[in-house]
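Only one protein chain is missing from this complex, and each of the others stays in its spot.
Then we have subunit A:
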Amino acid sequence: MTASPRRDPVPARRRGARTGSRREALAGYSFVAPNMVLLLVFVLVPLVWAVLISFQRTDGFGTGRYIGLENYSRLVTDPVFWRSTANTVLFTVIVTPLSMAIGLGIAVLLNSVLPARGLFRSILILPMAISGVATALIGVLIFDQDTGVLDKLLQSVGLPAVAWQSNGTAAFASVVLVTLWWRVGFNMLIYLAGLQAINPELYEAARLDGANRWQQFRYITVPLVGPSSFFLLILNVVYSFQVFDIVFVMTDGGPENATSVLVTYAYNNGFVTGDQGYAAAIGVVLLLLTLLFTVLRWRTSRTRDLVE
């Protein structure tokens, strides 16, 4: 009789545990469902739709005509596509390391004891709050080769004016410089957060062992902001691949396609020329490039999870 009461509660507990787990899982899925629906409707459906359009000849009005891989084979022989791809890659290769390096440098400076550092941080972060188009319009004021601030400044100290609109290299440089101004603040912010997570005792120990400032930076700071670098590298590359508004407003791909990038080229084909199938094909290629880079970076990064 004493054994009987002890046996009864055991099955009840086991049944309750299984039911509870399922209930928790359901609750979790329920909470995440709205986000998944949003993702599905606003990302996945348009993505599949764009892939389908890239196999059509269509101007967007009415149903298009399926032409197989014709849009993609046309890409291969299109010199402007390759020029835009090269410009996009070059832009990425220049802007990404520069904005990260400058951002980290400034973050290190602002992470130390510095008068009014809050003010400096605010000044540097402010461009990040401005929209791309507004940033580009500021760039136009500075870089206009006839009435811009910069050429007037150069000429006032006896230097020759630079043809920021009509010289391809100078136009490309102007877009890079404006983008750096816009992006450095964000990079600084992320690195600042990463720096503040580093244990000060590491620097103290290094100093006691005779490390100089550069060695402290090289062997402690840089490896330990690995997670920030990983995050910023992907973000900067993806952003640079998708650069549009600054190019569109400042140079619109000119002069002579010297600053044409994949997204401005896709935009011009889709919405100016009205060739939406071809524009979608360019978009799909851009997506594949971005995915490829992200996967490669994910697989090869050795310091992304390094913490102290």
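Some notes on this structure:
Just so it is clear, a residue touches a chain if its C-beta (ideal position, glycine included) is under 8 Å from a C-beta of that chain, and two chains touch if they have at least 3 such contacts; residues count from 1.
Heads up, the rule we're going with is that contacts and distances are computed from a predicted model.
The subunit not displayed here is recorded in UniProt as "Carbohydrate ABC transporter substrate-binding protein (CUT1 family)", chosen from "Carbohydrate ABC transporter substrate-binding protein (CUT1 family)", "Fumarate reductase", "Alpha-ketoacid dehydrogenase subunit beta" or "Cation:proton antiporter".
Residue-wise, the contact with the chain that is not shown comes from A:249, picked out of A:233, A:249 or A:284. One of A:41, A:153, A:193 or A:272 touches the chain omitted from the figure, and that residue is A:272.
Residues of subunit A in contact with the chain left out of this view: 57, 59-62, 80, 140, 144-147, 161, 163, 165-167, 249-257, 268, 271-275.
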